[in-house]
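Missing here is one protein chain; the remaining ones are kept as they sit in the complex.
Which chain is which? They are A, B, C and D, in the order written, and residues in each are numbered from 1.
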Amino acid sequence: MKDNFSRTVAYYPGCSVEGTAKEFDESTREIFRVLNVALREIPDWNCCGSTPSHIYDPLLSAAISGRNLAIAERMGFYEVMTPCPGCLKALKGSIEVFNNPLKRKDLLNILDMPFYGRIKAVSVVQFLVEDVGIEEIERCVLFPLEGITIVPYYGCLLTRPPKSAQFDDPEQPTSLDRILEAIGATVPHFPFKTECCGATYGVVRKDIVGRLTGRILEMALDLGADAIAVACPLCQQNLDLRQEQIERYRGRSFKISVPYITQLIGLSFGIDPKKLGWHRLAADPQKLLTRFDKLSKKRPTEPPTIR
Amino acid sequence: MEEREKTKNNTEMRILGFLCNWCSYGGADTAGVSRLKQPTDLRIIRIPCTGRMDPLFAFKALISGADGVLVSGCHPKDCHYSVGNLYARRRFEVLKDFLPFLGIESDRFHYTWVSASEGQRWQEVVTEFSRRIHELGRNPGFDMNTNLVNSEAR
Amino acid sequence: MRIGVFVCQCGTNIASTVDTERVAQEVKKLPDVVYTTTYMYTCSEPGQQEIQRAIEEHNLQGVVVAACSPRMHEPTFRRAVEKAGLNRYMFEMANIREHVSWVSNDREANTKKAIELVRMAVAKLRFNQPLFPSRVAINKRVMVIGGGVAGIQAALDCADAGLDVVLVERRTSIGGKMAQLDKTFPTIDCSSCILGPKMVDVAQKENITLHAYSEIESVSGYVGNFAVRVRKKATYVDWKACTGCGVCMEKCPSRKVPDEFNEGLSFTRAINIPFPQAIPKKATINRSYCIYFTKGKCGICAKVCPAKAIRYDMTDEVVTEEVGAIIVATGYDLFDPSAYGEYGAGQYRDVITGIQYERILSASGPFGGHIKRPSDGREPKDVVFIACVGSRDASVGRPYCSGVCCMYIAKQAILTKDHIPNSRSYVFYMDIRSPAKNYDEFVRRAQEEYGVQYIRGRVGKIYPRGDRLVVQGMDTLLGIQVEVEADLVVLATGIEASRGARELAEKLHISYDQYGFFMENHPKLRPVETNTAGIYLAGVCQGPKDIPASVAQGSAAAAKVLALFARDTIETSPQVASVTERACIACGKCIEVCPYGAIRWKELKGGVRKAEVITTVCQGCGLCNATCPPKAIQLQHATDNQILAEIEELCA
Amino acid sequence: MWSEITKKLQETVQNIMPQVEAVIGWERGFNEIRIKPVVIKKEGDISKLVWNPFCVQNLSGYLVKSPAVIPREGRRVAICVKGCDSRSVTALIQEGFLKRDQIFIIGIPCSGTVDWRKVMKRLERSSVIHRAEIKDGRLMVEHAEGVEEIPLREILLRRCLRCVYPNPTVSDVVIGETVSPHIEKEDLYKDVEAFERKSLDERRKFWAETLSRCIRCYACRNACPLCICQDWCIAERRDPKWVTQKPTLKDILLFHGIHALHLAGRCTECGECERVCPMEIPVMFIKEKLNETTLRLFSYEAGIDSNLVPPLLTFNPHETGI
Partner (left out) sequence: MVARRKEKKSQNRIFIPLEGLNQTLENLSKHFTVWVPMPSGENEWSLEFKPLHRGCKILLDRQSTLPPKKVILPQGQTLIEYEYKKSESDPSKQDLVLREVIDESPIIVFGTRPCDVRGFLVCDKVFLQGRYIDVYYRARRLNTLFATLFCREADDACFCSSVGSGPADMEGSDIGITPIDGGWILEGLTDRASEIFSLCDCEAPDEKQIEDARRVQEEVRSMRVGNLRTDGVLEGVKGQFQNMELWRDIAESCLSCGVCTYVCPTCYCFTITDEPQGLRGERLRSWDSCMFYQYTQEASGHNPRPTKLERYRNRLGHKFSYFPLRYSGMIACCGCGRCIRSCPVSIDIRQGVERVREAHHGCVCS
């Protein structure tokens, strides 16, 4: 099985995609199959520790994520890919601690397993842009999303902080823009592409999320967007799941679909929306899907083999 | 006599310093003017620029019985002669790498950059280098001046 | 050699921690030492006389003074021995104060160290040779590189003093950045009204040769005798014939040429005179837009030119100017704000830079002095200024303050109110830096009289709302996030080193800092001198500064040149490299490494080549000496023998 | 095999002879296993030329060292080079001692040259050598006391056993088949690394013992094509006085230090210094270390690219960690 793929990458799903963001995981796995990349899930992976662990003790956080990295290293990988930017930050944080000569010893002591720090953590988006390449994505498109206007929303962590992310322009990123253009969508300049969605304040301070997410949704609607493409489970949750809540808060109806970038790519690849988890989205995507069915024309070229 | 007793335990090492006239020699002066106390082992030779410093000077000193050689010049890109120290640092780096091959500790040769204003840095450099040389002890060298085995022979 | 050693007590500065008597007694045992003594203050007048007396009495041929740093008193003692008839290079100093008595209280160790330092000095002195300086005539012409206000000032001051001046300008007209400005702070007087007359002066002075649209190709020579090759770029117009009538410009069919002078806010023609007050007021063809050059046919300008000055076949010309001194006044460039993606410069047409706004405000600007938005030509009501765009921000590699932005923002805000009385101006700033005469008062006027709203904080994002822009930032005084809706946003872009500054510095053999600004010889005491004799700095090329400071520095540089030219010849140091010809193996390695181009080939008969030092160019760094494998090239006064003698004295 | 290449070599020289001033090659020496350099100036001498694994000398020095074989205006000098020798030629071009268009390079791929001392050691005595022949990787020596057969590998010069450039890197004509190197490039400095694993004391002792054999005949220096000071070497001169005449280890070490450091970043590892040493001192080993250093610090190998400047004759303002 492995032999039929052009390459293999270690895959760290993270907790979110097992719960609220299942569709991110499903669509990721689907599109990479088309892109001929084998995802090897890190066996016995554990939670990245998320926000609580690094607030409590950065070293603990580094060790928790370090374990996942060490396992991947042991499997012989030099790169681990994760869909969740939160997990990404935790993984990168672990490598940063490893690279700090003052802390390395402590980290390795806690870890108590061989870890050489040569592995690199990347997001799904970064992997798509830098390893797979926009051209390769474009080559696999069967049904371009022609006539559909989509704004990209990057959130805070995908490209920032720049020192740790080392990917794209921190303030004016274009990677999602380029992917969307490659799959045929119309992509207007979206000024709020890196504005904060309010993150975890969705639980404790609904007003803040209402305001922050609200303006993002409003800007998208004002730009005539049919959908907002995201790449972060938490952002997606705020923009999608809380949309009704925010409608009440802002007194304005949005009804805008907020799919993951991978779901959109999958759509253009001609994968069954169900397999991509479109049905799991909270804001009903039917309007978008109908529009897609109506507008998209299959490319005349023969599709690459879909397994 | 008492003075002598005081220095006895702490035998001086033979340390040569090659300092560029424009930055480091001035830096050493600044340290002196500021009365920054330093170990007394170092003997300074003034050269116009670290670019003048032939690595062979250090090499000859180290095989002739010097316990340490310290070279200091202007910070890179601050060279009075614009590029002398940029050539020099390559040569020094090569020498540093070469010495252990012959059995001479790399640390016996050290190069650094100290500007004319960095008196305190100079104090630190001298103190640290002298400490390191004391730690290494006498340079066993190459049976320096005695003639070769079977001296009669040649 | 008969050597005398003088051990200075320096009052108690040396004597308190060094047994100077013992030093004098010990060094008496050294070879060639025939006289030693100690003295309370050797550098004093009687101390110097004592040296002179000893030289005569003991017939000394060389003198060692063990005292303070040679950086302090070497010149003093050299003069003293010279007065007694010794060559000044038959003298050495042992630094037993800064390097001995002041850095340790261990009297025994200090004394031993002092003895060894004197031994080393004696060992070196035994290899010293009398050296004699040579004198070279000074070519009393000066070159000024850069025709901005600093360069113009320097050129005029030199010309007024009667010097021949060569002024080289990269663009087609002199005037620099100041010519682009509308008004100047804090007086609000018209920039071109005060600069214009000076520019005209340059054109009219007979002793100023102006090379506009020219760049420095290479520099050789040394103080008093530089030869500078200047590339005069092809203008395709014979400037001797061109009268600046402007007919060609009127008739030129290529009308979509971004106007550089107007910072791209308007278009000009492929053949153009950059602005009405240009000096020289001559036309130049922009090859990349000219239809004749791009399509191969047109030739309208040639047809209409009444002076028949068009020359399509013109090529670059390189002229060599021989000068005795060079003033570098190459100015600066402005930071490219696209590094700040969140500000959308380039993305939103109504987000502009300070210099662009300057052109908008100018009566000779793209909109005739009426403030309009570049996007739709509408008059703005709310204008936001953002300070420190590319200044004081390490994340974009510009941690320094540009020094002028706070002031020009205040000026532009005031002018905005003058132009559009019912407008509102907002300034986002970090700190207000207005330290010069009448500066802070000026900023206060902007705030108090003109009602400009100053908001202390950084801007995080600019985004459009309808046809307006929302500037979202932080008010750090109130601790709240603020949003200001604006019609026009002006980014106060900072100053950065002129493009090409590093390359020019390398041609001139002067140093530059990490940002590309040229290095002065001393930040306080020699602010316009460089490390290379005969090359001086003026204006922003040395570091950010405003117009008054640039002008002052221009005059200062001119004063330095005049001081240099007050003499007919200059003395060159004999501490230079010298070639032992027969040992030279002609490997050329010295020529390759010499930072000054001071070594060249000399052809002997039979096609034999040897290296030859141009002593007046040589600066005495000794890099060649260290590089020469057979040590055929020796740096006088720091020869291998001298340094080896010092090493051996200590190690043997 | 060798006679074939010799024949081809002679044919090639025959063809180019009219255009060249002279041809620098090898001829038979005082016995079969001792070859010596020869300068062919007339057609009648072409038959002297030989090529076989006893052609040990690097001939490139004859192009530059006085009195060098210098072509008249418009003509060229032809030179035979092995892989290692070709790097010396490139290095000489690099440093401006030669112009590429002044020379005609006859490249000969080389699978290793023979150390005559190793042969003698196998014979275990000095003896008159009647015949020597190499076949199928073995040397057959017929001498006064009998016949000995030795695998070629066992008698190759140390330099050849660690050769990674057996094929000429620059040439106008190549004679013979391309051969593959004895070792991989990454193993080039494994001897250096192994030596560096010894303690400093051991290393110092090794050099003290080894160099104490040195008789300062300067053969290592004079055989080196890049030791360009020659008659003006500071090891021999009294002004400036770097080295004394005293027969102490210090002075010997200083000479070898001068030799090595002057070649830092320039040595092409042709191994001539070591081959010519009558006292069998591994002189090249010192330079191997310096080459390892310059390769690691500056990613530089001498005599590969004639456009590059040797690393110690230039600088890079941006390099860090140096």
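We adopt the following convention: contacts are C-beta pairs under 8 Å (C-beta built on N, C-alpha and C of every residue); 3 or more make two chains touch, one makes a residue touch a chain.
Here the structure is a predicted model, which means the values were calculated and not measured.
Undergrad: For a quick check of understanding: of D:A91, D:V276 or D:L312, which residue touches the chain that isn't displayed?
TA: Candidates D:A91, D:V276 or D:L312; residue touching the omitted chain: D:V276.
Undergrad: Given the contact definition stated above, which residue among D:M1, D:V147, D:I183 or D:C217 touches the chain not shown here?
TA: Among D:M1, D:V147, D:I183 or D:C217, only D:C217 touches the chain that is not shown.
Undergrad: What residue numbers in chain D mark contact with the hidden partner chain?
TA: 29-31, 34-39, 57, 61-62, 65-67, 69, 117-118, 120-121, 124-129, 209-210, 213, 215-219, 221-223, 230-232, 236-238, 244-247, 272, 275-276, 278-280
Undergrad: Just the residue numbers, please: which parts of chain C touch the chain that's not shown?
TA: These residues of chain C touch the chain that is not shown: 2, 28-31, 33-36, 58, 582, 648, 652.
Quick note on the criterion: only the chains that are shown with their structure count from here on.
Undergrad: Between chain C and chain D, what is the gap in Å from one C-alpha centre to the other?
TA: The mean C-alpha positions of chain C and chain D differ by 50 Å.
Undergrad: Quick one: which residues in chain C touch 2 or more of the other chains?
TA: Correct list: 593, 627, 640, 644.
Undergrad: Touching two or more other chains, which residues of chain B qualify?
TA: Counting only residues that touch two or more other chains, chain B contributes 60, 64, 77, 83, 87, 91, 145.
Undergrad: Mind listing the chain C positions that touch chain A in their complex?
TA: Touch residues, chain C against chain A: 340-342, 344, 347, 395, 461-464.
Undergrad: Mind listing the chain B positions that touch chain C in their complex?
TA: Where chain B meets chain C, its residues are 3-4, 6-7, 12, 14, 16, 21, 25-26, 28-29, 31-33, 35-40, 43-49, 51-54, 57, 60-61, 64-66, 77-84, 87-88, 91, 123, 145.
Undergrad: What residues of chain B sit close enough to touch chain D in their complex?
TA: Of all residues in chain B, those touching chain D are 55-56, 59-60, 63-64, 76-77, 83, 86-87, 89-91, 93-95, 97-98, 100-105, 140-149, 151, 154.
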